[in-house]
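Of the protein chains in this complex, one is absent; all others appear in place.
Labels run A and B following the written order; every chain starts at residue 1.
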Amino acid sequence: MSDVQRFLDRLNERSEARRGEPTWIAARRQAGAARFEAMGFPDRRVEEWKYTDVRAISRTDFQLTGSAEFSQASAAALTLPLDAHRLTFVDGVFSSALSDLSELPGGVQVQPLSQALEENHEAVGGPLGRLTGVEFSAFSALNTAFFEEGALVRLAPGTVVDKPIVLQFLSRANEAPVMSHPRILIEAGGRSQATVIEHHVGEEGAANFTNLVEEVMLDRGANLTHYKLVESPEQDLHVASIHVEQCRDAQFTSFNITLGGGLVRNDLVSDLNGQGAEVTFNGLFYGQNRQHVDNHTLANHNAPHTFSHENYKGILDDRAHGVFNGKVIVKRDSQKIEADQSNANLLLSDRAQIDTKPELEIYADDVKCSHGATTGQLDEEAVFALRTRGLDEATARGLLTLAFAGEVMDQVNLDAVSERVELTVAGKLPERFHLAGLVEAAVALNED
Amino acid sequence: MLEVKDLHVTVEGSEILKGLTLSIQPGEVHAIMGPNGAGKSTLSAVIAGKDGYEVTAGSITFEGKDVLEMEIEERAQAGLLLGFQYPVEIPGVKNIYLLKAALNAQREARGEGEIPAPEFMKLIKEKVSFMKMDNSFLQRAVNEGFSGGEKKRNEILQMLVLQPKLAMLDEIDSGLDIDAMKVVADGVNSLRSEDRGILLVTHYQRLLDYIVPDHVHVLVNGRIVKSGGAELAHELESRGYDWVVEEPAA
């Protein structure tokens, strides 16, 4: 049996549960399955997947699960220590026990997708799939064929959400690996403002496959800060595409941080459709052992006076493999564009590999676009300066490596997130850098 | 404590220091003055261990140990600390990390354990307020986006925390307005003690009104051509450097 067929066969298991689904969903599932069958899993001849081998996914027989069991205690250890509105999914299945929506203010709708569909499927069916269909990739087609659960976030115009909204995805150490195909829909009304944190984390030994598709619609002047923090165990597999539509003056700030997962592929696409819209893609990835992290971003400047910024940093150790592809497209007649892109990488081992490609495709002339990509060494002058203060060379290099990651995290104004990331990065850095204790102590002092 | 004997230093093939001799005892404040290009900054850079300086003859010893044989950080751990003329910006490395790591490295070298966190915090806060700096300073990256005055204050702050045996301050007054200079000078004066040496390198006499040296040396063309007390600095201020060059070396 082909890999593709084996995946599609799993659809039959759910046919009973899906009886009575609205016809539009059934039709999309069919279209998704057909498209997935036609495309098959991408191989390296597909430019977008040139550096990423997905056989770890395609060759595994992932099962579907309906259980959201997870111990409260181990969930608590994984959860970000944040006062937040929280939805939790266990292997893609909604867990009301681990969720907390008790203090949801007026004008804010945060719901598991299944519940939103049940209440008013037409209100979901309109926007869902508007920004991305089954054409984007084999994985988005696969998601469309399988999706059942996920999250819906709606903000009424003018709403400012006080606390971050956390969408937590827990991965379990199952006997047999399972797959989930979450779907997230965020609709932010005019001038609304919120922070959404998508947090992927799991039990030691979890080896599941998450295939996520997310759509974010930002109406005029809406302002969304979006975190995607992947801290999954090293056998977990993760593919996600996030599609953003920005109307006039809408702001989208992304922090895409990957510290875990065996294979992680993120696609972030923003359509800057209205004047004054601005997107900022911040990213940090840290790969160890045989981790593979692939980030693709795309800023589509479809309107004049739109702005995009990008700053991605990667640190790779052992045999880890990092891929970065940042693309900016300026459409004809989209004048007065400013786009800047930067990707910097540090390799800590000779067996680590980085493949990076910052791309510009420009069809208008009144533009200021720049990009840079560097892979290289720490600043020797800074190493010297630290050594003149008595730090040995290893510690100096360790601190500078931490600082390298910190340049992205400096933009984060949620201490729970930035400290978690800083501690994790410090903990991951090789022992030879002598950082143990230093960062913990400094974080503790900070709280003093 | 610091003995520099007949030091010859070459940078990119040309000789900058041509037989410099200098001796500093604990408790003394020495000022090295001289016109531009005399080799003032070269001296402190060589003592700190910067790359690209070739010592072709002579020696530097600190408390009897051969400084030129020591690693950069060993010099600092031994208590030889350089305050830079142009402190380098280190994006992303927080001041507090630097201070803590440096202090612990020094303690470790002396066989002491890590400083307990509360003690460290108390020390830091005290020194920060002494330098009339804000606590937020500690969370900022080393020198990044600092004004010229802030950078110099930061250098002195590090000295106050690390308590070197010999503090070398390279043109610490350059680019400072009078208020900032007073703060910096107060910091340096608070470092003065019986068991600590201080070496000031400066082009202008102005700084020496605030930090009165015990010894003043005039460095011209790679050699110390004249030494004297604090009054020598005033003489240089009013008469310039030319007369020293013309007079036979004392």
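Some notes on this structure:
One rule holds in what follows: contacts are C-beta pairs under 8 Å (C-beta built on N, C-alpha and C of every residue); 3 or more make two chains touch, one makes a residue touch a chain.
Here, contacts and distances are computed from a predicted model.
The complex appears with one chain absent; UniProt names that chain "Fe-S cluster assembly protein SufB" among the candidates "Fructose import permease protein FrcC", "DNA-binding response regulator", "Fe-S cluster assembly protein SufB" or "YCII-related domain-containing protein". The chain not shown here is in contact, across the full complex, with A.
Here one chain is not drawn; of A:Asp9, A:Glu47, A:Glu118 or A:Glu381, the residue touching it is A:Glu47. Note that of A:Glu175, A:Asp350 or A:Glu431, the residue touching the chain absent from this view is A:Asp350.
When the missing chain is restored to the complex, the residue among A:Leu101, A:Ala373 or A:Leu414 that touches it is A:Ala373. Of the residues in chain A, those that touch the hidden partner chain are 47, 51, 332-333, 335, 345, 347-377.
One rule holds in what follows: only the chains that are shown with their structure count from here on.
Taking each chain's centre as the mean of its C-alpha atoms, chain A lies 48 Å from chain B. Contacts from chain B toward chain A in the complex involve residues 48-51, 71-73, 75-77, 81-82, 84, 87-88, 90-94, 96-98, 100-102, 104-106, 109, 114, 117, 120-121, 139, 141-142, 158, 162.
The part of chain A that touches chain B in the complex is made up of residues 379-382, 384-393, 395-396, 399-400, 402-407, 410, 437-439, 441-442, 444-446, 448.
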